[in-house]
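First the structure, which I've put down as structure tokens, then a few questions once you've had a look.
What you see is the complex with one protein chain gone and the rest in place.
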Amino acid sequence: MAVRAEAGQKAVTARYGMWFFLYTEFILFGMLFLLYSVFRYRFPADFHAGAMEENILTGSVNTAVLLTSSLTMALAISAVKKGNNRLSAGLQLLTMALGIGFLCIKAYEWYVKIVKGLYPGSPVLLKMHPGEIIYFGLYYTMTGLHGLHLFAGVAVTAYMFYFTIKGRISADNCARLENTGLYWHFVDMVWMFLFPLFYLIT
Amino acid sequence: MGEGGEGEGIGKDKSYLENAGGRSGIAAWMLSTDHKRIGVMYLAALMSFFGVGVVLGLVLRLNMLHPGAIMNAQQYNETFSLHGVIMLFLVIIPGIPAAFGNFFLPIMLGARDVAFPRLNRLTWWIYLTGAAIVLASIFLNNVNPPDTGWTFYVPYSIRSQTNVSLAALGVFVLGFTSILTGLNFVTTIHTMRARGMTWFRLPLFAWTLYATGWVQMLATPVLAITLLLVVLGRNFGIGLFNPARGGDPIMYEHSFWTYSHPAVYIMVLPAMGIISEVIPVFARKAIFGYKFIVFAALAIAGVGYAVWGHHMFVSGMSDNARVVFSFLTFLVAVPTGVKVFNWVATLYKGSIRMDVPLYWAVTFIFLFSIGGLSGLIMGALAPNIDVHGTYFIAAHIHYVVFGSVGPAIFAGLHYWFPKMFGKMYNQRRAKLGWLIFFIGFNVLYFPMFILGLKGMPRRWFDYPPRFHTGQVIATVGSWILAAGLIIIFGNLIGALFKGEKAPADPWGGRTLEWQTSSPPPAENFSGALPVMEEAGYGAEEA
Partner (left out) sequence: MSERKENEIPIVSYRTFFYIWIALLVLLAITVAVAVMNAAHALGLNLLIAFLMAWLDLFFFMNLRHERLFLKIIILLPIFAYISIIVLTYSDAFYRMAG
């Protein structure tokens, strides 16, 4: 019992759980990517036409924002392990800010499209080619689901921030923060594929 | 189910039924992180929903006696949809892992609890939430219950004016129960085994839960996203599956069956695990070919992941895909055959003790063989086209799901009941219940094979007169079956209150759960955790 319940063992158990959870997330998003590929194979021209609506500049900036948030999250974990809770808390705050920044830019992109009447089921959209209807359906579903995951990531990081400043996360006891990091980097990874598939195919 | 047994005397520790962790009343159960209490709560919930499903099934059969007398066609559609959704998503898919897995996996591994006890409790709450949403779809919004069947096929599920969104959402939520239970079990098996409990000393039930856990994790998200897209399609006009908007309904079927075929193995693998536990105990012999059974379980999980297309032979998918899926389907029969062979070989020349659990285990092998072999008929392309969408399919699914997993659950229930509640039931009454169930089951479902071959379409509310005899026989069978169920459950529930005290090991079982008292103490083992010093269960090859 004493050997098994050790902190190290607990940390590794927690990490197993988080990796397994991420596998399920991978399959979840994976199915959407599969649907994307099948429909793109069906409607190559319509997908190109649809992607013309994407703003490559905001998309690229947003990608950079998310990559930077991954950096600050990784640094926050190293900082805690080095015993520097204050630095870690600051970096976590920065991570959350970048995550929210990403969501704001994303919301702006949605807003621009919605003002143009490009949203699922809209009269403008329903007059377009079937492939374009599918393209925008996928766009809203996939970026929306990704955004929800990122939002959950921000919320969980807020908890971790609270634990860190209260000292409940420390160099010896940081499995929770490490797992939050794993999740955050995974959500980031999903975007690494969403970005080229929606923004770079014009 | 708060009825407490007394600790049997191996240790002084109070049993888990008496040790409420300082809570009282409902909270002692609902807030408990004890895997045994959670397992018992799942069992109670599953059996209650099973009761609801059975009543719906009886009503369906009753309609076929004289279509239109008790319900109209729309109500018939709603009833069979609810019957399917409840039986599959609320009862049989969470089924064995949630109830018996939770209760026995940690004990069999020699652990105090699962790897994530609080996650386990959350999972139970999620299950209740999902169940509540599904049940709410019966009456909420002043709309009718879903009428799409449990498969929610598009495009009808997008057009239907019934409560499809709510039911789909409920199933979506229930999916998390599956995912998190699988995740918890796989992590538990990896990290919580007692010292000396090496992989090939694991009880076979634990092995099947391991294989099932992976299927739960890797298949259930597919269902989640598919149902989410149906809900988005209904409420936000995202038409990925809607042909009117460029979508493709066949992609829905692919996604749905990518989950729902592996789901069959989520149900059946743990059932096979129970059978692999019961048979060697009552044959008084080590299981024949332990490693073969282990690898067969993993192979079934693996290949079972890749055969979903055989549900779609008449959907209009490409011919190449049909050939590929037909071939892969036949492959599944190989590891399944290996298992059946091993069970029978274990019984061969054993000193068989005919107790109730073995009755059920043998029933499993028999009915599963009928179900499995009829599956081969449909796995072949040409006969499939003939029997697809007929009662033949309905008979097949009931033989495999109800006729196999059902007896496995009853085998587990009768095998582990003394351990779970510390009470012994009346064996004679249990055997009577078994006999009536067995007769009723076959009278109910076997005629459906014949009706199907003669061309009776499934899901039909009414039928031409030539099918009348078969329909009447099946309906009578449903009454016999229900009588059997009443005897079985009456006996068990009676035993909860009036049963004799059960010894720690009434059957001579050799896995770890039999080495602790009945019912087990809150910490599973009084004193130190067991250490497996020698290759115990299953290691000696016959």
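Some points to look at:
We just call them A and B in the order they show up, numbering each chain from 1.
Quick note on the criterion: a contact is a pair of C-beta atoms (placed from the backbone, for glycine too) under 8 Å apart; a residue touches a chain by one contact, two chains touch by 3 or more.
Treat the numbers as computed from the prediction; the structure is a model and nothing was measured.
Among the displayed chains, contact with the absent chain in the complete complex occurs for A, B. When you scan B:172, B:214, B:364 or B:525 for touch with the missing chain, the hit is B:214.
When the full complex is taken into account, the listed residue touching the unshown chain is B:320, out of B:24, B:142, B:161 or B:320. Touch with the chain that is not drawn comes from one residue among B:143, B:250, B:352 or B:439, which is B:250.
The hidden chain makes contact, of the residues A:55, A:68, A:122 or A:143, with A:68. For chain A, the list of residues touching the undisplayed chain reads 3, 6-9, 11-12, 15-16, 19, 23, 26-27, 30-31, 34, 37-39, 41-45, 56, 60, 63-64, 67-68, 70-71, 73-75, 78, 81-82, 178, 181-182, 185-186, 188-189, 192-193, 195-196, 199-202.
Residues of chain B that touch the chain left out of the display are 190, 214, 217-218, 222, 248, 250-251, 254, 258, 305-306, 308-309, 317-321, 324-325.
We adopt the following convention: only the chains that are shown with their structure count from here on.
The centroid of the Cα atoms in chain A and the matching centroid in chain B are 35 Å apart. Within the complex formed with chain A, the residues of chain B that make contact are 112, 115-116, 119, 179, 183-184, 186-187, 190-192, 217-222, 224-226, 229, 232, 236-240, 245-248, 251, 255, 258, 528-529. Interface of chain A with chain B (complex): residues 1, 4, 9, 12-13, 16-17, 20-21, 23-25, 27-28, 31-32, 35, 38-39, 42-43, 120-122, 126, 129-131, 133-134, 137-138, 140-141.
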